[in-house]
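Got a structure for you, questions after.
Of the protein chains in this complex, one is absent; all others appear in place.
In this document, chain identifiers A, B and C correspond to the written order of the chains, with residue numbering beginning at 1 in each.
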Amino acid sequence: MTRVGIIGGTGYTGGELARLLCTHPDVEIAAMTSRQNVGARVQDVHTYLRGYVDLEFTEKISDTKDLDFVFVATPHGVAMKEVPALMDQGIKAIDLSGDYRLKDVDVYQEWYGHEHTDLENLEKAEYGLPEFFRDKLKGADLVANPGCYATSIILACGPLLKAGVVDEEIIVDAKSGTSGAGMVPAVRTHHSTCGETIIPYSVGKHRHTPEIEMAVDRFAGSHTQVTFIPQLIPIVRGILSSCYFNLKKDLTQEEVDGIYEKQYGGETFVHHVQDPSIRAVVASNHAQTASKVIGKKVVSFGVLDNLVKGASGQAVQCMNLMLGLDEKTGLNVPGLGV
Amino acid sequence: MTRVGIIGGTGYTGGELARLLCTHPDVEIAAMTSRQNVGARVQDVHTYLRGYVDLEFTEKISDTKDLDFVFVATPHGVAMKEVPALMDQGIKAIDLSGDYRLKDVDVYQEWYGHEHTDLENLEKAEYGLPEFFRDKLKGADLVANPGCYATSIILACGPLLKAGVVDEEIIVDAKSGTSGAGMVPAVRTHHSTCGETIIPYSVGKHRHTPEIEMAVDRFAGSHTQVTFIPQLIPIVRGILSSCYFNLKKDLTQEEVDGIYEKQYGGETFVHHVQDPSIRAVVASNHAQTASKVIGKKVVSFGVLDNLVKGASGQAVQCMNLMLGLDEKTGLNVPGLGV
Amino acid sequence: MTRVGIIGGTGYTGGELARLLCTHPDVEIAAMTSRQNVGARVQDVHTYLRGYVDLEFTEKISDTKDLDFVFVATPHGVAMKEVPALMDQGIKAIDLSGDYRLKDVDVYQEWYGHEHTDLENLEKAEYGLPEFFRDKLKGADLVANPGCYATSIILACGPLLKAGVVDEEIIVDAKSGTSGAGMVPAVRTHHSTCGETIIPYSVGKHRHTPEIEMAVDRFAGSHTQVTFIPQLIPIVRGILSSCYFNLKKDLTQEEVDGIYEKQYGGETFVHHVQDPSIRAVVASNHAQTASKVIGKKVVSFGVLDNLVKGASGQAVQCMNLMLGLDEKTGLNVPGLGV
Partner (left out) sequence: MTRVGIIGGTGYTGGELARLLCTHPDVEIAAMTSRQNVGARVQDVHTYLRGYVDLEFTEKISDTKDLDFVFVATPHGVAMKEVPALMDQGIKAIDLSGDYRLKDVDVYQEWYGHEHTDLENLEKAEYGLPEFFRDKLKGADLVANPGCYATSIILACGPLLKAGVVDEEIIVDAKSGTSGAGMVPAVRTHHSTCGETIIPYSVGKHRHTPEIEMAVDRFAGSHTQVTFIPQLIPIVRGILSSCYFNLKKDLTQEEVDGIYEKQYGGETFVHHVQDPSIRAVVASNHAQTASKVIGKKVVSFGVLDNLVKGASGQAVQCMNLMLGLDEKTGLNVPGLGV
């Protein structure tokens, strides 16, 4: 059994990691840290884990010995303070924050507004999107787990950009459920504010923009410019990202679908479908893409559960690859449907 | 034109007062105070008031001269610090907080946890439920506006208690939209917490309990005991309170409906209906009651928009009475329906 | 008093017309027709109209004599059977369906799938968007009320297209509440289907596409191509349409805002704002636009309540113009805000 720890166990992604890992056959949750809940039983804070996680929150991950693997589920800026010690001790780790996603440290500092203090590990961190970078993840020591928006968008855009059939200029109109904003109450996620409306925010300046550009630039021929408009919709879990492209030349609907089928036909967790549906994937690690050709344009949708394939589920998928396990272990269940 | 001021103009009830008063034909909004928005234009904070309220928030109500009427829309404990000065200057006032609702100061101190510092005005404050205490409100100087839950419950319970046909023991299972909790973000009203569930809270110890008991005791023969369970449902506006009674003797459905018709048949804003509906009254000062006889029990529903008939609309209705205006002025529009 | 009738009084737009007209000072609702509710009291079907509309539904509009004005709130294909008789009798009318919106009858037949049988009146119908075509509406006999999506999109796109500063190629990613789909239960609007998700539908083939193109072509220099993706979000009322443009030349944020201010600065019901909000306009005839320059692109948002400015409120606004009344009569209230 691999002994895993979770730094930042109180938040939504920390709790979701515990929810997924507690039934994983090859893993034992050995530690969960929390600043505000030190000493409390995990199942008293996350009551849904009653009967599944028998632990108390600790203050520091170093309070627990003999860990083999650690998930860092803290805000950005905190993760880079935790990772060096883990690497030094030979503990494999996945960071779910933005700290290790952007290879260009200047871009990081521009978008996150503070210095990066762990350039050494930044360099060796792999970007944890198995459907595109699986080989790099097998056996890796440090993985930067993609953002929830970024995952949905890269899945929707990747095949067309790789195929070189669209202009390197994408408009992304993305819609997210409120759990993507985390557990801390705020005006924008106050129910009376967001419960009967849709709220555009960070228009043209969301931090996932450079992450998406960096990722797609790895397989597109040249630099792709992403115009990214995130919006909050009144659902708890789920993202639908609508990505708009200009076709370089005429393509039929079948040809476009064929590009996606070629990319995802062999995948367990990503499916190219006719009618994309958040409900089909919610509560699971599955994601969907769908595409419609409209004249010389294409709209491609990327759909997932922001807490699973958009965060903790994808992290478990990466962990499986890093540990040499079957990628699907502990994740192989369908979405809820209803 | 009556010059009115609103103390506490940033919150939901303050904003709703402005929404209703800005089209009231006999009133001019002359002042709105705010602690956090002093100097800001009202329509920049409450963007829906653009074109309707041309004011800046001031710090203190005394910054504005020649006011005729003031609404106090602050948290409890604050109102009793504002009201004495208003009364001293001969300015009529309505308090929308709980400070002047409970005649028994010991009960106030028990449920609100602090001392009452304005016993003089507490004594003269009238309880602002026009459908039951209209005569007392005509020309009154100070009115305590009922709570939103309390209004829905008293409307549903009053007729049967007045008629003396039910036991003095009521179970109230009440459901409220999230705007009833106010504008300050909190865990319970965080969308991811409350968006796909129903949350019982303050079970058996909500502050509206003594308010309801006090009000109904005024027209019931003896003391009525209220078991009150409030619950948060994922809608923005609206309350449905389900009140359970034991009949003292057998009554038919027609007899029970007759009791309500007798009470409300002549009312503009309260209707006894077959199928109660929040949507039928939302965004309006209308309320509904409905009753079903089930063997020796009766369930009566009280339905309203918590921000209108449950707060600011009822306050305007009271103001009309206090000023000698037609009670319906500025309020006479139907609910949204859809 | 103008005596008005509503053909199709059971549906959402018919009920909403009654809600608005029942407090209109210059109008008397003299007739409402319904196929399924003939003989029923209006206030028993639309319970929110209790105390405001004292009528029974009739079968045919001709059952009522001496009407001055008729709103046709039926499905498309039905309206064109009703309008000729109204015109023959000299009764002014507004059609809220799609029957009189598309001037090109071939385009109508292509998108609606059946023949147009009233070419004579089609020719004389004016398009009822006062903010762009006010002069044509004053005194007009027949007005085609714009679709809800179309209104939001034309308001957001019109100023930039008129100014000639963007390419004639727009991507519109629109989000609508469920009331836009009408009152007939269907799979897509079944709560369990749509309550916790967002559903793209009619991608690239929604009937508002030619309507939008026709309208904007009237003030843009050349033909504008609209790629229109409508989506259903789990709210009852409200539309937010996000419109993406390529700038022909660099413009600052201030220059773009200035174009909108110039267009809407004098309008009562359309405001150019920084943060667009459905809640700010819901339940009112107000609409908002907002724009963000992102590099060489602009995203402009159009926001409204689909049943008011997107349907029945706009129809009342048009009626006021057709009758020579102040355009704001009966509509001059702010949105709910919360």
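To be clear about the criterion, a residue touches a chain if its C-beta (ideal position, glycine included) is under 8 Å from a C-beta of that chain, and two chains touch if they have at least 3 such contacts.
All figures in this text were calculated on a predicted structure; none of them were measured in a lab.
Asker: The chain left out here touches which displayed chains?
Answerer: Checking the complete complex, the chain left out touches A, B, C.
Asker: Tell me which of A:Leu67, A:Val236 or A:Leu325 is the one touching the absent chain.
Answerer: Checking the options A:Leu67, A:Val236 or A:Leu325, the one contacting the hidden chain is A:Val236.
Asker: Which residue, A:Ala73, A:Val203, A:Val216 or A:Leu307, contacts the hidden chain when the whole complex is considered?
Answerer: A:Leu307
Asker: Considering the whole complex, not just the chains shown, which residues of chain A touch the missing one?
Answerer: 12, 15-16, 19, 22-23, 46-52, 179, 196, 236-237, 268, 271, 273, 275, 277, 279-281, 283-284, 286, 307, 332-338
Asker: In the complete complex, which positions of chain B touch the hidden chain?
Answerer: Answer for chain B: residues 171, 173, 175, 192-193, 196-200, 203-204, 225, 227, 229, 231, 233-238, 240, 242, 244, 276-279, 282, 292, 294-295, 297, 299, 301, 338 touch the chain left out.
Asker: For chain C, enumerate the residues touching the unshown chain of the complex.
Answerer: 12, 177-179, 181, 183, 185-187, 189-192, 194-196, 234-236
Everything that follows uses one rule, which is that only the chains that are shown with their structure count from here on.
Asker: Fitting on CA atoms only, what is the rotation between the copies chain B and chain C? Please report it in degrees, nearest 5.
Answerer: 180
Asker: Taking each chain's centre as the mean of its CA atoms, which one is farthest from the centre of chain B?
Answerer: Result for max centroid distance from chain B is chain A.
Asker: Could you say which chain's mean Cα position falls nearest to the mean Cα position of the entire protein shown?
Answerer: C
Asker: CA centre of chain A versus CA centre of chain B: separation in Å?
Answerer: Their C-alpha centroids are separated by 45 Å.
Asker: What whole-number Å value describes the gap between the mean CA coordinates of chain B and chain C?
Answerer: The mean C-alpha positions of chain B and chain C differ by 35 Å.
Asker: So how far apart, in whole Å, are chain A and chain C when each is placed at the average of its C-alpha atoms?
Answerer: From the centre of chain A to the centre of chain C is 40 Å.
Asker: If you look at chain B, which of its residues touch at least two other chains?
Answerer: Residues 12, 179, 183, 196, 236 of chain B each touch two or more of the other chains.
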